[in-house]
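Selected chains only, in their assembly positions.
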Amino acid sequence: MSHRTLAGTGLVVGYDRARPVLDGAALTVPAGRRLAVLGANGSGKTTLLRCLSGALRPLAGTVTVDGVPLRHSRAGLRAHRQEVQLVLQDPDDQLFSASVAQDVSFGPLNLGLPEETVRARVAEALALLAVDHLAARPTHQLSYGERKRVAIAGAVAMRPCVLLLDEPTAGLDPSAVAETLAALARLEEHDSTVVMSTHDVDLALRWADEVAVVVDRAVVQGAPLDVLGDDVLLARARLERPWALAVGARLRELGLLPGGTLPRDAASLLAALPDRPGVPT
Amino acid sequence: MSGLAIDDAAWSSAWRRRSPADKLVLCLGLVVCALALPAWPGSGLVALTATVLALGPARVPPRTFGRAVRWPLAFIGVGALTAVVQVGGGGLGWAPDAAARAGSLTAHAVAGSTAVLLLATTTPVSDLLPALRRLGVPAAVVEVASVVYRLLFVLLDSLRTIREAQTARMGHSSVRRSYRSSGALAAAVLVRSWDRARRLQEGLAGRGMDTGLRVLPEVLPSSRAFLAATLVGLGAIVTAGTVLA
Amino acid sequence: MHIAEGFLPPAHAIGWTVAAAPFVVHGARAVVREVRENPESTLLLGAAGAFTFVLSAIKLPSVTGSSSHPTGTGAGAILFRPPVMALLGTVVLLFQALLLAHGGLTTLGANAVAFAVVGPWTGYGAYRLTRALGAGLLPGVFVGTVVADLATYVTTSLQLALAFPDASGGIPAAVAKFLGVFALTQIPLAIGEGLLGVLLFRALTAN
């Protein structure tokens, strides 16, 4: 497992060529960088991720890993799945086994690995997602958040270079979001590049190294502070400006925040503010 | 909270980590004793053993075990009564040996039911399915059964929630409305089940499902002590059941 | 009502298991073939089995105030065809025995004959016959599900009568007794299941 650069160019994706969901979308997931894919519901975020994962064949355009194009043959898809894994939003769409450990073993077994290796991979994936204590529990007794993390573990056990997560934090409370983000950080240390889709602009701002906004059937990609500060783009995408950017920009005008990049969340904003009144830096 | 009390008990039973094969030997042994030995004292011994083992070492909640027995008891009661009522002479009457026959029938059935319940409350269904494979059931069938086991909880959840939503909107406030609501409920759950299967198929394709739903079997090693105790216990029941009869 | 564990004498339990076997094996072969040609059908068949299990968990009110559960044998046979139902029905019966304590393991064969073989086949036959006579889908479904439900309980009654002949009237008297207790009382419930089947298919066609 090592970081790889996953990219798509000129992607036309959809069921109907006359009205594709994506039309000429391009996206690059630089190796080892956190990419957040933003977009309103129905904008095509999920379609884009499914196309990148090989689950959906584009009508036109190419998906590449380190520049090598994905072929949609049986062998081509098989090779691609070992490098790129997609975790769907609803964990019940991926968990088919009654036992957590058995479910996670499904992917590695399909790779044709020997039993010993599979066992080690299952243990590793469960530990990375901090769900090892659930190994012997039945899937149907888990909470929604637990099922979401087990579904991610199922993909992680395949040791993908790039992990695509569709709305991994949707429906989770703040502490479950924090646990998921901590797990993703451990995955990065294990050399998986992580991409997540979300419509939470505040989360994207504080988590991502780069953001890609799906808007008008195309993708606009760039640095978080640039893209998420572009009110025209955000309005077109039916998204909001993150509060930290809105408030931070104004506080900088007021001379209360130092130069450099704007703070991305409440904690760093508070840290950057002066301690006493009347001492703007 | 999965909602099926016996299943919950099985997953949290103290015997959960015991080898399913060991538990099958014990429980099927008890079932055979319940069927083959004379009702007294054989059936009594089987029912007592199964109940004591379940509530004792296996730590099955007594409430769950008690409630679960009620179902077969209802059938056994009605069935045994019907069996010993005699038709003849233009009316109904008791068969000559009615009490003895009803007692024997009930004893056999209660003993058998508690023995199966011991298995059911200590062993999740998913642990038993690999045993079917070893008995020669084709892999495809066992995989279908394992999907049934996973999906039935998902669908039961939908069933309960839809029914609650219908009730809140007065959908079960009369017999007629209740029928119409139940028809809509059944249809909605059927559509959900197809949808679930289709989505699961897509989800698993991404995880490399080519041939089947192969998973790593859990290692639940057999215990010699448990098997030895089982054989000694079953031997004792058979001996007592035949000698004392 | 499923025959409880331990209720049938050993010879009967074995006999009914042998009787059910060819149908279940036939169904299993059909499933194996289907899955070999089309690996994804594992999930569809699993969903069909889960639906059959859940269908029998639907509580139907009856006019008398008590409630009952549908057998699901008729609707299942019309939706999934009798050969597949022989297998799925048996899997569902096994699950009912282990998850709900309905039925049993040594009585699985006897219950499979009633719920997974006779019920589905007669129900499906009645459905096809009604359709062939020119009836529409919904009347066909009604007749099919009512017949399947009744045939299931008639079979259970016959199984019990064979096991427990009447002390004076022999098997014929026993048949009358068990039919009276297990099948006659079932008539309103069978009609209820027929109505449910009609409402189910009507909702499905509306979708």
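Should a chain be cited, it is by its letter among A, B and C, assigned in written order, with residues numbered from 1 in that chain.
Just so we're on the same page, a residue touches a chain if its C-beta (ideal position, glycine included) is under 8 Å from a C-beta of that chain, and two chains touch if they have at least 3 such contacts.
In this text, all values refer to a predicted model and were calculated from it rather than measured experimentally.
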Formula of the whole complex, where the shown chains each stand for all their copies: A x2, B x1, C x1
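Basically, only the chains that are shown with their structure count from here on.
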Centroid-based (C-alpha) most distant chain relative to chain B: A
Centre-to-centre distance between chain C and chain B (centres being mean Cα positions), rounded to whole Å: 18
Inter-centroid spacing, chain B versus chain A (mean Cα positions, whole Å): 43
Centroid spacing, where centroids are CA-atom means, of chain A and chain C in whole angstrom: 48
Chain B: positions in contact with at least two other chains: 7, 125, 146-147, 149-150, 154, 196, 200, 204, 209-210, 213
Residues of chain A engaged with two or more neighbouring chains: 96
Touch list for chain A against partner chain B, complex: 53-55, 78, 81, 85-86, 88, 90, 92-99, 101-103, 105-107, 109-111, 115, 118-119, 122, 136-141, 154-155, 158
Of all residues in chain B, those that touch chain A in their complex: 1-2, 7-8, 11, 16-17, 124-126, 146-147, 149-150, 153-154, 196, 199-200, 202-210, 213-218
Chain C residues within the chain B interface of the complex: 1-7, 9-10, 13, 28, 31-32, 35-36, 39-40, 42-51, 53-55, 57-63, 75, 79, 87-88, 91-92, 94-95, 97-102, 104-106, 160, 164, 166-169, 173-174, 176-178, 181-182, 192, 195-196, 198-204, 207
